[in-house]
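Since the structure comes first, as structure tokens, the remarks are kept for the end.
What you see is the complex with one protein chain gone and the rest in place.
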Amino acid sequence: MLTRGTLIYIGQRLVIIVFTVLVVSSIVFLGIHRLPGDALFNEHLHGTQYALILHHYGLDRPLWDQYTSFLSGLILHGNLGESLVNRGVPITPLVLREFTVSAEVGLFALVFTIGLGMTLGVVAAIRQNTWVDYVLTTTSVIGYSMPSFVIATFLLLVFAVWLDNLTQGTFYFQIGWTGRFGTIGEIWLPAFALGFPYASIVARLTRASMLEVIRQDYIRTARAKGLRETVIMVRHALRNALIPVITILGPLVIGIITGGVIIENIFGIPGLGKEFATSILNRDYNIVIGVFTAYAAMIGVANLGVDLAYVVIDPRIRY
Amino acid sequence: MATSVSYPTPGPGPAPVVATAGIQAPVQASLWSDAWRRLRRNRLALVSAVYLVLLVAVALIALVHTPYSYRDVGVARPYSGPSGANWFGADILGRDVLSRLMVGAQISLIVGVGTQVLVLAVGVPIGLLSGYYRGLFDTVVAFIINVFYGIPDLLVAMILLLLLGPSLNNIIIAIVATRWMDMARLVRGQTLALREREFIEAARSSGAKPAKILFGHILPNSLGPIIVQATFGVPAAILFEAFLSFLGIGVQPPTPSWGSMAADGLAAIRIAPHMVIFPSIALSLTLMAFNFLGDGLRDALDPRQKR
Partner (left out) sequence: MATPILQVKDLHTEFLTDGGVVKAVDGVSFDLYPGESIGIVGESGSGKSITALSILRLVPDPGRVVSGQVLFHDQDLLQISGEEIREIRGRDIAMIFQDPQSSLNPVLRTGFQIDEAMLAHDKATKKEAHLRTIELLRRVRIPAPETRVKDFPHQLSGGMRQRAMIAMGLANAPSILIADEPTTALDVTVQAQILELLGDLNRDLGTAIVMITHNMGVVAGLCTRVLVMYAGEIVEQGPVEQIFENPQHPYTWSLLRSIPRVDALRHERLRSIEGLAPDLLHPPTGCRFHPRCPFRIEKCYTDEPRLQEVAPGQQAACWVTMERARKEMDADNLVDIRPGAGSGLHKGELTE
């Protein structure tokens, strides 16, 4: 599987990713960097104080100068500059730290999405047209129709408000980030809220895909061979049913990433999403550029991962 | 009416169920009447359609009358729950939630439908031209579509709003700017597939002008998927706007958006849960209705359905 062709392909894609990130980053930089109304301007500084600050950030130099030093700083040192709002805070370590947080929640959500979504999809397909199927299908439409913040609200209501009121504080779920891995308020609720709409989509797609696969001739062959029904479903049917699901994995990951922006804001999780929203509201352009660059990189890598997953699942695809 | 059983016959023949004397062949129906018939039988879609009609009615009524003005502060005690005077309670500034919900319906519908109209206006021609003429234009368009495929629309929209300033118009522009590619790609794909079909070649060789081919042949045959895509695009746009307003970058106060109302309500969830519950329900029901309707349309327009 890890053939020479595949390795070359990975190499090519990585180059493309780096290139895309730089292009995207540049576009955002050039678009925003000198936009009026930035955080510094809003501090209403005057005279020499203002000039000093501008000089500190290199904002008094010509745009092209600023751009080249931004690029060289990024390529050579991975340096994303300094926050406009919080003086002296370098952006790159900030972004890296927040990336790990976002990635943690995101991965939880992804595993939940795929795991639960696929399982339910398979069950609904096997029990087609029974009540199980109808319940799951309707639930899934409701699932992807509800905005993630509605689901988050609902979860908060149940776990952080009602349960607390009912049990007089015994069952209190801490919302907020304490750095401890896996507490309910910290990871599970946000991951569930984040993943639920996508799990519904995956469930629908898996169900439809399984229904198609079950009708295929090779399933009939498998039965004629005398294989057990479970084996047929898992080994023969599911692997083929996965193929269309992998197709939407790319947009799905992007959706989880963007959904994370909302969820992190609701649950107070110090991740990239919260940072992005905050810095847009605060007009901290440097951070906006930095976070967006990080996102571009994340998505590039995620798409590459999805394309590689294709190779694993479907042997007809080789790069 | 001869059936020849010759040697060797390639592959299995057609199913044996054939009309014999005395059985009438079914009346030939067009795609649309067929689709309409199927849609009518889909109860969820019908209920959704009714709901949406009611929603539009509420939004229209809100143009001339709401129980209170949506911007009037202090018509009730802040945070007060549902009561006779305020059916859905009051918000943080004592404004009537119901009135704000009604105006919010206008916002959602304008965004939802407005964005799709523009997406159709932009995406369909680009897709048609790109798919039909190929060449440099198509290469550029395909390139753009593929590049933007991997870009998170929410983030780009946020940056666009930063550049343009938040307002209802700019929101619509931002959403259209990040979403037209999907429609263009769909139409392009349809055009690419259809232009190879024989009836297009026939039209071409009989001297039909390209405009006639595009709008008289290709477009009508792609209408099904286009309609479905647009129908699903409405709730996506409404959701998009709700997200933006939720984050504070969308519609600005005092104009109420269901998204911003939910955000305000979330802050007060412990003491006044009704503030977040009602906008959330409004959003959820509306999105569900559009999705069920879209599902129904897709199933109804699917030519592979036999009934």
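Each chain carries a letter (A and B) given by its place in the written order, and its residues are counted from 1.
Everything below uses one rule, namely that a residue touches a chain if its C-beta (ideal position, glycine included) is under 8 Å from a C-beta of that chain, and two chains touch if they have at least 3 such contacts.
All values reported here derive from a predicted model rather than from experimental measurement.
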| item | value |
| --- | --- |
| Contact partner of the left-out chain, one of A:4, A:46, A:77 or A:316 | A:316 |
| Of A:34, A:127 or A:220, the one touching the omitted chain in the full complex | A:220 |
| Option touching the unshown chain, where A:20, A:113 or A:240 are the choices | A:240 |
| Residues from chain A at the interface with the omitted partner, ascending | 216-218, 220-228, 231, 235-236, 239-240, 313-316 |
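Just so we're on the same page, only the chains that are shown with their structure count from here on.
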| item | value |
| --- | --- |
| Complex contact set, residues of chain A against chain B | 20, 24, 28, 31-32, 35, 141-142, 144-147, 149-150, 153-154, 156-157, 160-161, 250-251, 254, 257-258, 261-262, 265-266, 276-277, 280-281, 283, 288, 292, 295-296, 299-300, 303 |
| List of chain B residues in touch with chain A within their complex | 147, 149-155, 158-159, 162-163, 235, 239, 242-243, 246-249, 259, 262-263, 266, 269-270, 273, 276-277, 280, 283-284, 287-288, 290-292, 295 |
